[in-house]
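Of the protein chains in this complex, one is absent; all others appear in place.
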């Protein structure tokens, strides 16, 4: 790498970008950045400008000589990049509204990275990441891709296994949140305990050990249902069944609530829906407020309000990961990377989210070994679903999409489940070129477009 | 084996026994039976007498010198047995009513071999089969156990892996029904096509080939939703999604409807429930009618009415299996046996239901090889669930039971799911000694006994 | 398939062809052959004519209307073929002499399907079979390839996995010889016992059961060192260590002598070599004698002398396999086919030699399950060696060839081993186009051509 790093952020117009800037500024001593390119698409140009302005003000306030570039031309940005981070959303908030609202309309969970919504997020995102990889192959063949576009695990699997880009690591903030909050509940400080994670993105478990080598997982479990139990704030805190968790002997991630408390989580989702707002719509409000704050010319640091969102720490994790690679730090982080036997009941070459050492050579996972049957059964099913989703996202094969839907435990199998699939396909037509012939047929059959779903929400001022 | 075989049927008072007799009579030329012992428990003594009477009349009419013994003393029967068949139901129809009604009461599928009901059938049955094995070890150490007590796969796994009885084969009539009916739908006669089955009991798939080696699975799939499509009559025929099946490229078994059409099957189950009758209650009526017929002293053959039940051909399959062992016939049958790699995504030592050759040395499975991801994901999850169920059935561990419930796709995870578990534990207290301390605690907490569920039904004349 | 079958035999000029004819004639009732094409290469034209003459006389004597065609044009023959059998030797006897003599010269075992010789047979054969497959793809896309060109397992693996021709089965006569001879040693007739084989070509084990399901493997083992113990006549009968075999609990194949009695087999090979003759040279004499007999115009049946060779029954096995496919017979045979989990310690998609059912849909292996550690260790190493050999044969990669040599237990690792590799590469230059650059370099380094090895032998009238 030449003097000074070139960092590119695809989806740079995200309101999370100031956190990323803060993370880079804090690490400037170890990460000699030369320039940062924020890339976004035309419809987000205004937002991108606001973000770029704040970002530059942050760097200037820190008095480091780093230039922030904003561009709509991805190729210009990628040329010669050292690290590329991805945090884009294909279709933006509008698409998210549909991901959540359409399942809700059919009595199913509306959630953006799990269930039907998560599958469609993958369907929209994977072809785009494929194009980014093609550009990178040409313009920055040695760059590292740090992906935190959701669904992070599936996107990373597509990048590594299907598009063949080995220098990639997938990130998520969920493990980090657990590591920061849980120790406080049982009388330890963050960093004093050793965390062992294994599973898939948004579907992992962990065990915890203290410095005397004693397992303290059981103690952590006692607090898992508390406000600071380690679950991200965007997940409804339906209490886990203590007997179930004690029997499993591992701490689930917050997203397991969708699976282990499916009934309560669905109820809550439907209630939110009836009350006239899903997460997407709440996010819309939060985003608008944040942007208003960012516009203030006097602001030159990450505002407090950003930390309260579900995605908090995401960007900091990304900065740490980049530094661990650049400085060959061998930092222990939980990331999405190739399994290599670390979870021995899953294929060697699939992507898992697992405690790893991050060095200049990338992520090397720590071996977890065998899983007890109940965890193994869940994991194997979820990984099989992910494989179907990715394959369908690449091929546009309707049958594979149906197979993925059938495996997904948050989608009710049968008539309504298929309707959700069909309506989401039509609703997201613009972002699903790979499914074009299928969507054509569905439209000819009169499948709902659900445009009114979004229109109605927007009308109500969202 | 000495001259003339001693056959023992545990649960001999079943109304299916005449079919078993018919099967043996038809094969007397190849299966030189000396005596048949029908074993049952005290509450079924009357029924046992009726059945024994008819059975003896059937043999006498065939003018073979075979003596039918009825006994309540299992040990007397097992002593020196050559083949032991098991077709008992622990708790009888009353327990089945609870297995079906209690999930229904909480809005979940009430079905006797799948969902919560199936799990409890295993909980009640596995300890009893364990005692039978103990007796066999002492009284007939070389006998073959032909199990068709449901859930047949899990019971067989308990027998072979946990109780260590290797001379055991599990049977089910579902594969046989497909082999008899499906060929007719596509212009072949039964026996002209080659069937390849793989999966678990009540959760298997098959592929079909004609005598020219051409795969005709796609043609079979075209008729899978027809009345004679191969699904047992006891399963509600909610039509399979053709696109899903074509994509999978295999014919599912009828029980897959519960999983792939969960919505419709649940609706139908709830409707039956509201109309005042589940399968158990219908069975009760059918049983009473059959018994009335069996009592007729002039009857000396299997009555026509028996064939119309869901379990049809079960017993014939058992007779054929016994003959294949006795005569070293190397017959191709689909049975529950040790995997040995036949389904390579499942552990070597678990029990699977797979096309096998039956010879004097037992069942040897034919290797199926890899499964496509969607089938693999389903199978691995279901097998993991089975492992939890069996382990819980043996240990009486409440946590394991919860883990099994969590994995079972027909049980809604969350508050209500746990309630179903608790109420079923209390409801079946009499048959669950291994769970005694757990049940004690639940009762102290005031968990429903649901005795009125059965009482109410019985009052209404069932 | 249209009326009357077209059979093509590549390497039709082999002296084994009369046995093949006999097998087809005996099965004419079930295998309606229209024409048989014997294909060979120019240097074998004379021999081909002699064989074709005898073959036609044999069919005429049987008074069936089957026409035997001889051709040097493979494509003419393959066009529209139903079954293609392969029994060719690339390089003929001369190459075999080098395969055996050159290792001998360096104090290593000279044997044509094991050790260094076997590896080079694969190196010469695999590219040719690749070309045959290319022709078949165009000229007879539905034909079955029945391979009995050695090393049969590796050639079949190349055909199925690397060249992608799924309609292929590999054959060997070794399992059949065991099934015919061993029963007689322990008081049974051939066909009365059930054989269970698993392993790799020329490296498999079997267990044996009688019609009462009792394992009689131990009894078979008692006779394994006798003249009629089941070992092919071409293998020197150094006695197996009985304690070793009893501990393994399985009957090894005759070729295991090379591995388990490496010392004695090497001694014998060296002695033969010093006495002035290896197997190749003995074969040369036998071949010449046979051909003389075949020329007799009055001969119209397979002569007795043919049966006494090591390859006896090979061709009959091929006829039976073809009939099993054509007639969908579901015959139990031991063949080289895709593993599919049958031997669970080997990869699903590799080729193994295992008891299978042969039907119109091809070979389906019977699952053997786990191997005890000592058998597992041997098998996994031998399969890894095969993988290296095949990959090297296709790529011409010298490093891979070295890796294969290192794994082969019959090649001494070190300086001399590498010399054997280099000399064999140079000696077989004509048949190893894929290794051309490597051979060029070796020749420049002055590696021996060993042409005198053959010249010397030929001079002595071989």
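Each chain carries a letter (A, B and C) given by its place in the written order, and its residues are counted from 1.
The rule is short, and it goes like this: contacts are C-beta pairs under 8 Å (C-beta built on N, C-alpha and C of every residue); 3 or more make two chains touch, one makes a residue touch a chain.
Given the structure is predicted, the values throughout are model-derived calculations rather than measurements.
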So which shown chains sit in contact with the chain we cannot see?
A, C
Consider the whole complex, including the chain that is not shown, and state which of C:82, C:320, C:403 or C:423 touches that chain.
C:403
Looking at the full complex, which residue from A:79, A:185 or A:364 touches the chain that isn't shown here?
A:364
In the complete assembly, which of A:189, A:212, A:227 or A:274 touches the absent chain?
A:212
Sites on subunit C contacted by the missing partner chain, in the whole complex
238, 241, 243-244, 246-248, 259-265, 373-374, 376-378, 380-385, 387-388, 391, 397-400, 402-404, 406-407, 409, 412-418
Touch list for subunit A against the chain that is not drawn:
1, 194, 196, 209-215, 325, 328, 330, 332, 338-344, 348-349, 357, 359-362, 364-370
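By our rule, only the chains that are shown with their structure count from here on.
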Please tell me whether the contact surfaces of subunit A and subunit B are same or different in residue numbering, using the over-half criterion.
same
In angstrom, rounded to a whole number, how far apart do the mean CA points of subunit A and subunit C lie?
55
Length of the line joining the C-alpha centres of subunit B and subunit C, rounded to whole Å:
47
Give, as an integer number of Å, the spacing between the C-alpha centres of subunit B and subunit A.
44
Residues of subunit C engaged with two or more neighbouring chains
none
